Structures are given as structure tokens and as C-alpha cells.
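One protein chain omitted, others in place.
Chain naming follows the written order as A, B, C, D and E, and within any one chain the residues start at number 1.
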Amino acid sequence: MRPSRRAPDELRKVSLERGVARYAEGSCLVKFGETHVLCTASLEERAPPWLRNSGKGWVTAEYSMLPRATHERTRREVTSGKPSGRTQEIQRLIGRSLRSVVDLTSIGEKQIVIDCDVLQADGGTRTAAITGGWVALHDCIQWMRSRSMLTGNPLKDHVAAVSCGIAGGQPVLDLDYAEDNGAETDANFVITGSGGLVEIQGTAEGKPFSEEEFLSLLRLAKGGVAQLVELQKLAVM
Amino acid sequence: MRPSRRAPDELRKVSLERGVARYAEGSCLVKFGETHVLCTASLEERAPPWLRNSGKGWVTAEYSMLPRATHERTRREVTSGKPSGRTQEIQRLIGRSLRSVVDLTSIGEKQIVIDCDVLQADGGTRTAAITGGWVALHDCIQWMRSRSMLTGNPLKDHVAAVSCGIAGGQPVLDLDYAEDNGAETDANFVITGSGGLVEIQGTAEGKPFSEEEFLSLLRLAKGGVAQLVELQKLAVM
Amino acid sequence: MRPSRRAPDELRKVSLERGVARYAEGSCLVKFGETHVLCTASLEERAPPWLRNSGKGWVTAEYSMLPRATHERTRREVTSGKPSGRTQEIQRLIGRSLRSVVDLTSIGEKQIVIDCDVLQADGGTRTAAITGGWVALHDCIQWMRSRSMLTGNPLKDHVAAVSCGIAGGQPVLDLDYAEDNGAETDANFVITGSGGLVEIQGTAEGKPFSEEEFLSLLRLAKGGVAQLVELQKLAVM
Amino acid sequence: MRPSRRAPDELRKVSLERGVARYAEGSCLVKFGETHVLCTASLEERAPPWLRNSGKGWVTAEYSMLPRATHERTRREVTSGKPSGRTQEIQRLIGRSLRSVVDLTSIGEKQIVIDCDVLQADGGTRTAAITGGWVALHDCIQWMRSRSMLTGNPLKDHVAAVSCGIAGGQPVLDLDYAEDNGAETDANFVITGSGGLVEIQGTAEGKPFSEEEFLSLLRLAKGGVAQLVELQKLAVM
Amino acid sequence: MRPSRRAPDELRKVSLERGVARYAEGSCLVKFGETHVLCTASLEERAPPWLRNSGKGWVTAEYSMLPRATHERTRREVTSGKPSGRTQEIQRLIGRSLRSVVDLTSIGEKQIVIDCDVLQADGGTRTAAITGGWVALHDCIQWMRSRSMLTGNPLKDHVAAVSCGIAGGQPVLDLDYAEDNGAETDANFVITGSGGLVEIQGTAEGKPFSEEEFLSLLRLAKGGVAQLVELQKLAVM
Partner (left out) sequence: MRPSRRAPDELRKVSLERGVARYAEGSCLVKFGETHVLCTASLEERAPPWLRNSGKGWVTAEYSMLPRATHERTRREVTSGKPSGRTQEIQRLIGRSLRSVVDLTSIGEKQIVIDCDVLQADGGTRTAAITGGWVALHDCIQWMRSRSMLTGNPLKDHVAAVSCGIAGGQPVLDLDYAEDNGAETDANFVITGSGGLVEIQGTAEGKPFSEEEFLSLLRLAKGGVAQLVELQKLAVM
């Protein structure tokens, strides 16, 4: 039995609330159970310097946690002078994941910044951020289209993410903090609406895992993402 | 006529929602109109080093804005390597204001950190943060009392804050962003429940102001704070 | 009786010595008793970036203390990697105060930097810096006028500053370090030659103060600034 | 045909030279073709603070490139003030990988630091660093055992790493820079001597990849790591 | 003819004014012509960590320029986040020079910090700082002796410094800024009262110099330092 009494292949209660930020071009408050992430999309008129005169745009992400999103208060990174390695790793992952479903040429030399601020953390913040970030990105692109800033639709597919792990010897979907802490293996999967794999990150905590175990996690992830994509479709309808 | 059609001595719609952060010892989502600040209180077992062996505790505050709390996205301070002067000025003000109504000796050698994170900004974020921060602080102290960590009540009074300014030649209460931007004079007042003055900060934007003008702002502020204190009382009832 | 045996409304011995820095366009060594601040004005050919093509110039200030300006040696801020919050707060105050009496459009797209370096500190360094900074600024503007870089006079008025406080239950003018340390309330006033209020900053140390107390401080400040302005007039004659 | 004319499942020429650093407790100059990484192991008498009194030790890694390890000179990170996100990601990966085969309790409260300095880079620096880092770690542990600092052998298994990718539509092993640059999918695998999976990181560059493609990469990786482990065995014989 | 009309072996007008800083244990305002440096000595109760339990003390120096000490205003180093290489090189030189005449064991586990702040710069700031720093150090040691903190006299000798160079093909003593700028060779000499050499730093600007030329600079320096030592003796009499 999982601590949350969920079935092994059961997601937490997920909600995707759009339009929560008054000034942003797109926004979504995503909840995976007690994990709450506020995602906003900001359109910036200038692409990063390395794209100048390329005709291409960019989608990037930033990630942060409020200090008391966690059980114990965590220090603000501003006082340590730089984002931690973990923060940078996560924001690079979110950015790459969202870019995998965007035609950057259609955006033109602009940049969309997806800010993912964790209001409350109970495991799986990066997967929630990717899933909710897609909604914010979608709405930002709609905002641009409604102002005739785009001719086609640069958003080619859905993308969502979920964590899986082996906990108590059993492969389980969408770990919360309590489960994640004790898991032997922890993996994050980023998968598109059409089932393409975008990112796979599996890490043994302690003892290495077998190929078989890994494949069972992949199966769980595909089922979980399919559900998340359905929720995204409902959200932006 | 004010841009918001409020009377000169009329506050924006204010709400104080308690208990919004699952893990914090006290929390309050404060709204002054479209200005929304999430205040959490975190109890830390250790007072700052300079109070070691003094028997006294400390209350401090940190302040930050989400990047897209504003019309234009603002850069995260973490990437500039330090909190800006403005941020530091504000968090010092919030800390001083809340400490003015706390008996630090009764707390013992502990520290309460009030985090004020602006989710959405429409002027007056620091005054909202002080007003809502008091509620979070109150609840943290209640949490301590209910666990018999305190004998008496270290919270001696209410404290709240409001901005006033001269806009369009007229003294007005609780400026929003549009009004603040065009105001000739801008002042923040921090006042206790019993009417004591804790902080007065008045700044001429452009042309200096007269003593008379200043006194009319002070009168408005006293009325505004009295209403805010009533709302605090209702919130923690 | 005040520790310095001064009357409640008596300034410390103030001197304003011009022309002390060989290379600066304007300079003033200001002394408020044992508080000594070297103020220099440097003309820079370029206004800050945000004023480009605005036709307007800028006046800004930087503030620092020599390490042994104080009783105990203080660490240089360079080794901590950033100006402290206190330093930033002070230099923003000096800059705003001086800009309040300058017509920035008449300066053209140039910048005047007022450096205020505290050689010796005995309380009231920021008020001394504003008072002496005005003299350095005046001389820089004279230097520009004598080279026909200006047609009119962008300096519209005097501005000076003084601290007041309630010490030993009594409102007193121009606190030195010993008095400031024990004061219940501490306030800084920046006032123009024609009596306009530019900045008011009042802070309760410990117990809040009453409106009446505050008004008595304001009265003292107005008298003190009037004397400082007379000394400025003598200095630049 | 691959640019290097290798077969799809052919490693580059790999060499592992031990004992190359006069002062280090263990060292290995690892070459994967034109990728050369100098790995040193340094024994430190103190474990990190969070392990104090736990009886456990730690293995960590640091990673850096010489400025002219690359085609174009890259700036030293010291002048940008912090390790880049990429550097931090890599050094965390190397550390986790090596720890997966070490019994940290047997080491006692000590720390072994594996420094991986890339002298020349031609793709696959992180996988070379893990593979060579294991040799340096092995020799450091031998050094400790020969001084009777350890009773048992904390090194439980081999661990090595290799990259795979889909380039020109074909799954290939151990990409060099030219191949990596054009690859559609890029994956790193860290695998133990007994075939356990430690880390899997797969990233689509551009177009998502299918489950089938991913499994073919995993098969290549298992074959490649088996060869690398044989070379490690020869090296430390 | 030198630009300053001085003879080749003629120092600028030098003055050494003691007791200029109210709070410091020793102080000296040293002037080498238009180069003015304020030197203060601060006694700190604790030696640096690496001397703990050694019974030895330390003498160190810090060096800084006021922004408008120079013809053009220079940026404060605090805003660049670290002391420049030049600043660090100079403060290490000053510290080493002064330590060469101090018996660090007699001081006990204390530290004396010599702060050298350049109020005005016209070449030779480091040599002025060493020469004036010695006076501040002397007075600090006197201060300690008069409080019976020392039994013997840890100050074993005088030390002073001067620059020499080849300008216009001619070896000259004590270069000012104008002369230094055009000099072919620039050298700094730190020499004790008894004629011992402490530091020699000679640098060719452009064309290398000959041994003969170098020896003529050394002769000039010995004469110059002898005069500076006489002035130190008068100053501390």
C-alpha cells in the first residue's frame, strides 16, 4: 500500500487553473496534490543574443521555490549569490521540454519566458512545472495569435511530465515527497501528446536498478502522461 | 476623481486570508485590491548570532516579487547576485515594523522569519506586507502558545501600514500603481493599533511638499490604519 | 542636559570647506562636530542609459565610510562583495535629496556624481553628506557655467538635512553618536532653502512615538536647516 | 558510415593510464579517442558537515575544462564568478555515479574528492570522467588499505559510462564531438560491472524519440560499458 | 629638465602628519607632493586563523582610492564585486614591507591593520603608503606600550619606499604621475633604516633595461629612502 493509498498507477489529484496572473500573457496554477506551482508565460520582444538575425525565437524557463514552500524554511537563493545546481538543472529541463513541441522559427525573433514558482512543494515540482508550463505557453501563443503576431501555430504538440519510482519494491507513478524520499529508484519522464519521448532521467538511489524495472517505470509514465495531456486539453478548451 | 473612483479617504478592497500555506507556522494571503502578497511566518530554533546568550529572540522579514507580478516581467534578483537596494530597504522596514509590537524577550532565543512574496503588484506592496505579515506573525505566536512554548503573549499590539500621497493636488489614501506613478508626494505610515507612530517615510517626487500637506496625509493614514486593524481583528478572531 | 552640553535646539559646530579636492569639478569637506565627510562632485559626459535621448541629465550619489572612521574598524564593503543595505539606502537618500533642487533638463544629457566619503563618523553622516554634497554640487554647476556648458542655472534652491530625536524624553536637534545610540526616536529631515519638505524619515526605536512628539521634531529640524542653509550661503559666497 | 569510420557499436580507442599525478592518492589519465581527462583522487580527513557523527564518509567530484581544451577557447569559469549550470550538472552526475559502487560506511568520516580536468575535449567528457574517475578512486582506496586505514574493501563494483545517440538515423555508440553535434538524440548511460543501471539520461535534440529507439541505445550502452569495465580491470591489475 | 623642475635625485615635498584620525590607535596623513594618503593603524584582538596558538601576531594592510582621487573619476571597487588585481598587489606589498621590520612574536596573538586610503593621487601612492604606514604602525605600537600591552619594542627598524625610473633617458627619483606615464622603466624600492633591501620591483615599460641602468636606480633609491627615514624620525619625535 502506498502512503497516499493510491493505486500504483494512480496520479495524485491534478488541477490546471488558467488565467491566474493578471499581467502575464499566459498563466496556469498547476496542482499535483499538495504540490502547487504558479507558471506564467512572458513574451519578450527580443530573442537571446545568439539568435540575432537567425529569424528564430526562443522559449526558456526559470524555476524557484518560495522559502516556505517546504516543511523546513529554505534560504532564498538570492542570499547565496547564485541559483543552485539543482535549480539550474531543473530550469534547463523545463526549457528543453517545452521547446521540443514548439516551432521556434514560427515565433520569430522573440522570447517566451516560462516562470515556474513553487508555492508549495510535496514532490514532483519539476514534472508539475512542465505540465502547467505547457498551459501557460499555450495561452501566451494564443495571445500572440489573437493579436496577429503569428501566422501559423508554432505549438506542434502537447508535452507533459511525470515521475515514477520503485518504492517498497514496487513500481509506482507520480511520487509525493514521502514516497520519493524512500524510493530506491527515481525517474522523470517527459513525453509528448503523440507519445514521443523527450527526456528520460533515471537515477538509482543506492542500489542500481535492472532493465526490467526501468521498463516498468516507462510503462507507468506513458499511462500517466496520457492522462495529463487529457487534462491539458480540457484546461485550454 | 481618483482613477479608481474611490473617495480620497477610501481604502482599496482589503482581504486577509489565514492559513494558506500548509507547512508554515502562520500564514496570510493579503490583498489590497490587485496587490496580492503571500506572507508566511517560520519559526526557527535559533536566534541570530548577535543575540546568543541574551535571552532575547528576533523577528525578521524577507521580501521578494515573483518575476511576473508586474506589468513587465522583472528579472529575478538571484541572477544579479544580490537583493537590490529597494528590496533591502523594504525588508528592513517590514522587520522593524513588526518588531515594534513584539516583546522579544518573551519569545526566548528563537527567530520568526516573515516571508513576504508578492504574487501580484499594483502599488503598496510594502504596506500590504506589513499588514498581512502581522496576521502571519500572530498565528505563529498562537502556534507556539498552543504548544506551551510561551507563557505570556509577546504580541503587545496590532500594527498595520498604509501609503498616502498627493495626487492631482489632492491628498489621497492607499495609492494604487497608476495613482502612485503620477503622485507629487508619496508617504508610508506604519501605525500601531493604539495609534502610536512606528515609521513615517515621506518623499517628494519632484516638488517639495509643505508641512500642511504632510499633516493631511498623516490624518488620512491614521484613519486608514484604524480600518486595517479592524480587519486584522476580524481575521484572527 | 545633553551629553555634549548643547541646548536642545543647538547644532554641533558646522563647517563647510570648499575646493579641497584637486581634480574634482566641485568639492566640500563638511564637518558636523566630529563627523567629517569629504564630498566631491564629478561631471560625467554621459547620463545613465535610461535617459538616453531624453534631453535630461542626472544627479546621483555614492556613500562610503573609511574603515577606521568608526570607533571599531569596520570591514571594507569590497570584501563582502556588495554595498550593504544601509549604504544603498543612504546613497539613494542623498541622490533624491539633491535632485529635488536641480532642474535636470537644464543639465543636458550629463551626469553629476556626488561621492560622499566619511573620513570620521560621530552620528549624522547622511545629513552632513546632503548638506556638504549641495556645496560640491553647487561648485560643479558653477564650473560648468564658467565654461558656458549651461545657459541658465539648474540649481533652483538650497537643500540641507539634519537629524532630530527624542533622547532622555526630550526632543533634541542634530544627534551625535552617543546621543543617537540611546534615543527613543530618530528622525531625519531634508528641507529646502525655501522651507519645502523633501524627505521625512521617522523611526521608533522600541516604543512608538506620538503625533505631538513628531511635530516637535519637525519644528526643531526646520530651525536647524535654516541655519545650515545660511552656512551654505556663506560657504559659496 | 560514421564520420570516424567506426562500426555503430565500436568504441573509440580507450586508454586508462594510472599514477600520472605525483601527489594524488589515486590518479588516471583517461582517453576516449581525442577526449583526454585527468582524474585525481584526493583523500580529505573530514567528511562534509552534514555527515558529522554519522560514521559515514563521502565521495564527491569536481569537473572543469582547460580553456583551450576546445576548438574555440572558452572563458575560465572563475571570471564569471560561478560554475555554469552544465558544469554543476556534470559534477553531480560523476559524484552520484561513483558513490553507487562505494560502501560509504566503510570509508569512515572521510571524503574522497575526484577532480576531473578535461585537457582536451572531443565529446563524451563526462562519460570518460566517470570511467577514469573509477580508476583514480580505486587507487585511492588501495592507498588507504595499504596504510591499514580500512578493514574491508568499500569498493563494491566497477562503474563506467558511455554515450549513445541516433545520428544519421542510426543508433551509434560513443559519439565524438562531430557526431554528437548532429545527433537527433543523445543519451548517457552509467552502468555497473554487474550490469546494474545507475543513471540513464536521454534527451531529444529537436524531434522526440520512440521507445524502440531508446531500447536500441540501451543495448549499445550495455555492450560498450562491458568493454570499458574490462579495460578498467586491466588497468588496475 | 624634469616636468616638475626637480633635480634628478630630488624628492617631492614630503610631509608626515600624525594623529589625524580620532579613533585609530595610530594614524598618519602622508603627502608626497600632490599624492595624499591617509594611513590608519587599527589594533584587533585576534590574529588571523592560521596563527591561532602560534603565539605570533600579524600586520596586514588594505589599500583603496577614493573615486575622485584621480583626474577622471574611477568606479568604486565595491560595485565590481572584488578588489582589482592592482589593489591586491599593492596591499600585499605594503603588508610585507611593514612586517619586515616587526618582530611578530613580541606582538602576541593580535593583528594590526594598516588602512591606506588615497585621498588624492599623483603617482607613487604605494611608496607613500609604506612610508606613512610605518608612522601609523609606530604610533599604534606606542599606544600598546603605553598601556603595558607589550614588554619590549617589536618595531626593529624604520622602513620606507620610493619609486625611481628612467624618464627622458635619465634616471630620476620619486616620479609623479606625469613623469611615470612616460617613463621607460619603473621601479619601486622598499629599504629599511639600516639600508637593508626589503623589496625590489623593476619593470620595463616597452624596451628592456640594462644592469647598469638598474644599478643607477638603486643608488637613487637608497638616497631617497635615507631622506624619508629622517622625516619619519622627525615625525615621531
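The definition used in the following text is that a contact is a pair of C-beta atoms (placed from the backbone, for glycine too) under 8 Å apart; a residue touches a chain by one contact, two chains touch by 3 or more.
No experiment lies behind these values; they were computed from the predicted model shown.
Engineer: Give the labels of the shown chains that the missing chain contacts, considering the complete complex.
Structural biologist: D, E
Engineer: In the complete assembly, which of E:20, E:51 or E:204 touches the absent chain?
Structural biologist: For the chain that is not drawn, the touching residue is E:204.
Engineer: Among the options D:19, D:67 or D:206, which residue touches the chain absent from this view?
Structural biologist: Considering all chains, including the one not shown, the answer is D:67.
Engineer: Just name the one of E:60, E:192 or E:232 that touches the chain not displayed here.
Structural biologist: Residue touching the absent chain, from the options given: E:192.
Engineer: Out of E:49, E:85 or E:169, which touches the unshown chain?
Structural biologist: Residue touching the absent chain, from the options given: E:85.
Engineer: Can you list where subunit E touches the absent chain?
Structural biologist: Within subunit E, the residues that touch the unshown chain are 81-83, 85, 88-89, 91-92, 96, 100, 187, 191-192, 194, 196-204, 206-211, 214, 218.
Engineer: Give me the subunit D residues in contact with the hidden chain, please.
Structural biologist: Touching the missing chain: residues 21-24, 27, 34, 38, 40, 42, 44, 62, 64, 66-71, 73, 76-79, 81-83, 113, 115, 117, 119-120.
Quick note on the criterion: only the chains that are shown with their structure count from here on.
Engineer: Leaving out subunit C, how do the leftover chains split into contact groups?
Structural biologist: Ignoring subunit C, components are A, B, D | E.
Engineer: Between subunit C and subunit E, what is the separation of their C-alpha centroids in Å?
Structural biologist: 33
Engineer: From the mean C-alpha coordinate of subunit A to that of subunit E, what's the distance rounded to whole Å?
Structural biologist: Once rounded, the distance between the two centres reads 60 Å.
Engineer: At least two other chains touched by the same residue of subunit D: list those residues.
Structural biologist: 81
Engineer: Chains as vertices, touching pairs as edges: which of line, ring, star, complete or other describes this one?
Structural biologist: The chain contacts form an open line.
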